[in-house]
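Omission of a single protein chain aside, the complex is shown with its protein chains in their original locations.
Now for subunit A:
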Amino acid sequence: MTDTDRTVIEAEGLRRGYAGGFEAVRGISFSVARGEVFALLGTNGAGKTSTVELLEGLAAPSGGQVRVFGLDPYRQRSAVRPRTGVMLQEGGFPSDLSVAETVRMWGGVTTGARPAAEVLALVGLTARASVRVKQLSGGERRRLDLALALLGRPEVLFLDEPTTGMDPEGRRDTWELVRRLQAQGTTVLLTTHYLEEAEQLADRLAILHEGEIVLAGTPAEVTATRPARIRFTLPAGVDPARLPLSLRAAAEGQRVEIRTDRLQGSLSELLRWADEYGIELAGLDARSASLEEAFLEIAQQRRDHDGLGSAGSLGSPDSLGSPDSLGSPDSLSSPGSLGGRDDRMAGTR
């Protein structure tokens, strides 16, 4: 097996600048293997769509390169397109055509298109076939968009925020469909700002922030870089300063929060201490890091960063890998440590 048999999407040092000087994508690299579901996660404006459009071959990068099946999706369009399916962030159907007419038109420009009835059944739009596009709900439009993306039985599927605007049922249906497609060997690259979606579907993910990948890996790897959290409230009269120093607790009045990357050890220590002094820890809550937490911290840091305008401390390379900075409560409020780009994590090639 050659490399291009296994790796179907490859981005290297990808950059995209717009007229006016704004650079939406600032040198990102990653690769997606055949049959993998890869999620690009990020807040609005993080550069997800700008990145996906480069992968889809809608625009040429201003720096770096993209390969899909080892080909340039922009310059070798006619060789790449028959093997990819694309769902843009926003539809793109004439509003006066019906669902069936739209599928028929798209079938006419697609090699080996599935029958319209089959693809409409796949996305659950059979009953709406004769309805005009302008009368569809937002969720139904996403389903139609997905139907068109699937029409040519693509090897690689690009889904830009596939479930935005869908109700919970539509979202579950779509997830189910993506899993089925993956089981059939389809490679899927999706963007989302729903963490649950990434956690549910993605084999690997990358978190984009201001056009750069700040974290990447499997969902488990990404959450493993974040500290676990213990919260409780001390009884009145117990000074938080009496807590063991090694726990590095942060207190706000009697409410205490501990960040740790050794949850079991820190928790044992805390409980031994409480036992020893006969102190009751009200509302004790200990939990491992979630993807959501990782994501929110990055989003929070972005707000802090915007608010304070302090770009200087962003992205110190070793802050994530070092347990010291992770365990310290300070690290959460300081913009410096959160955007930290750990090359061991981001370096999923």
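Assume contacts are C-beta pairs under 8 Å (C-beta built on N, C-alpha and C of every residue); 3 or more make two chains touch, one makes a residue touch a chain; residues count from 1.
As a convention for this text, contacts and distances are computed from a predicted model.
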item	value
Listed names "Transketolase", "Multicomponent Na+:H+ antiporter subunit G", "ABC transporter permease" or "Protein translocase subunit SecD", with the criterion being the UniProt name of the chain not displayed	"ABC transporter permease"
Selected residue (touches chain absent from view) among A:Gly92, A:Pro115, A:Pro244 or A:Gly265	A:Gly92
Touching residue (missing chain; options A:Thr111, A:Gln135 or A:Ser288)	A:Thr111
Of A:Asn44, A:Ser78 or A:Ser130, the residue in touch with the unshown chain	A:Ser78
Interface with the undisplayed chain - residues on subunit A	18, 56, 58, 75-78, 81-82, 84, 86, 88, 90-97, 101-102, 104-111, 148, 152
